[in-house]
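The structure appears below as structure tokens.
One chain of protein is taken out of this complex; the other chains stay put.
Right, subunit A next:
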Amino acid sequence: MRAADHRELVVVGASLAGLRAARCLREQGFTGALTIVGDEPHPPYDRPPLSKRVLSAPGRPVRPELPVPNGLRARWLLGRAAVRLDPAARAVTLADGTRLTYDGLVVATGSTARGRPPGEPPLPPGVVTLRGWDDALALRAALTEGHPLVVVGAGFLGGEIAAAARERGLDVTLVEAASQPLEGALGATAGAYVAALHREAGIVLRTGTTVEGFLTGADGRLAGVHLGDGTTVAAGTAVLAWGGVPSTGWLAGSGLAVDGGVHCDPWLRVLRTDGSAVPDVVAAGDVVRVPQPLAGGARMALGHWTNAVEQGAAAAAALLAGQDPDGTPAPFRAVPSFWSDLHGARIRSVGLPGAADETRVVEHDLTGRRLEIAYHREGRLVGALTVGRTGRLASYRRALEEHLASGTV
């Protein structure tokens, strides 16, 4: 189907990836009807600040809204989750019963916070997760009470929440199952560096241990967290920062391949369980699970800001190109990148450090807040990470881009 053939396009997901896809559809010449569906009542906003300044900044918190371009001309259906997709009928059903038919569809439903493992007792009041604006406001209010905070999971999100709470003067304990924070994602050297940053800031970091249960007070609220080493840490609030789960529940029964995220081909066209592409359905952002050449072709979901932006644009292009063989764009081959700001250290990364089997430390200076690590897999560069040396990332990124373009990884 060519761009001119589309009359009605629907974007399910009103966050970064969905908004970017919508914007690019218009920029690439789509003039038909455009509907954007969002499960939250809020217009699009940016999530990275939710674990940073929204928690730590003084004064009234301001929702970090994403600008909606003037020429978007979209119909917004907010506060209504999509609950069902029927690809044969080309129809999406919303929670309030609204049925939307489409000529083309963008799936951009993102992810939700991984909560309590199934089968475990319900969580007491005071145990929370952070994903959306409402979560951030609730957590901010809890931090304002000043009680000790336990953060479970020392990944990017957990680390940033711990840092924001510490900035506000709270007693903070950060619990991590691995022997270093971010060890799986960034390796032991960067993990130890981040651990040192946390400890220097006064955070109590408990690695190599897990949460066994929650202690409650007479009022039923959280009073402490039991750890696997037999100790109990006092807590007024506990945040579970165990990562995200792609939001694919609404796609159950649609025939799409959705384990661990929506499976897509290299053009971000959504795949059925038999591996064939669904006509005129593409996906973008945290919900997507695509083969990652830098990780040896393993399917991965990347919950990063830049990934949502770049996939939003690429998915829009693929949707408008459709089945037209002359119009098929190049496969999506962007170099992943992500960042985290911890205790004044600007951690910046390109590629997939987590896919490496070897790390080469080029510079390591904790006091001067400098770090440069190159990550290799089977002798080839797959990623790089810096602190206070973002300028040096550009050449790594260029090398990765060349590897990806030439298909040598």
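We adopt the following convention: contacts are C-beta pairs under 8 Å (C-beta built on N, C-alpha and C of every residue); 3 or more make two chains touch, one makes a residue touch a chain; residues count from 1.
Criterion: contacts and distances are computed from a predicted model.
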| item | value |
| --- | --- |
| Listed names "Coenzyme F420-reducing hydrogenase delta subunit", "3-oxoadipate CoA-transferase subunit A", "Alpha-glucoside transport system permease protein" or "Ferredoxin", with the criterion being the UniProt name of the chain not displayed | "Ferredoxin" |
| Of A:140, A:348 or A:403, the one touching the omitted chain in the full complex | A:348 |
| Residue touching the undisplayed chain, where the options are A:67, A:97, A:117 or A:253 | A:67 |
| Which of A:48, A:126, A:155 or A:244 contacts the chain that the document leaves out | A:48 |
| Hidden partner chain, touching residue among A:172, A:309, A:352 or A:404 | A:309 |
| In subunit A, positions touching the absent partner | 46, 48, 67, 305-306, 309-310, 335, 337, 339, 341, 346, 348, 350, 388-391, 393-394, 397 |
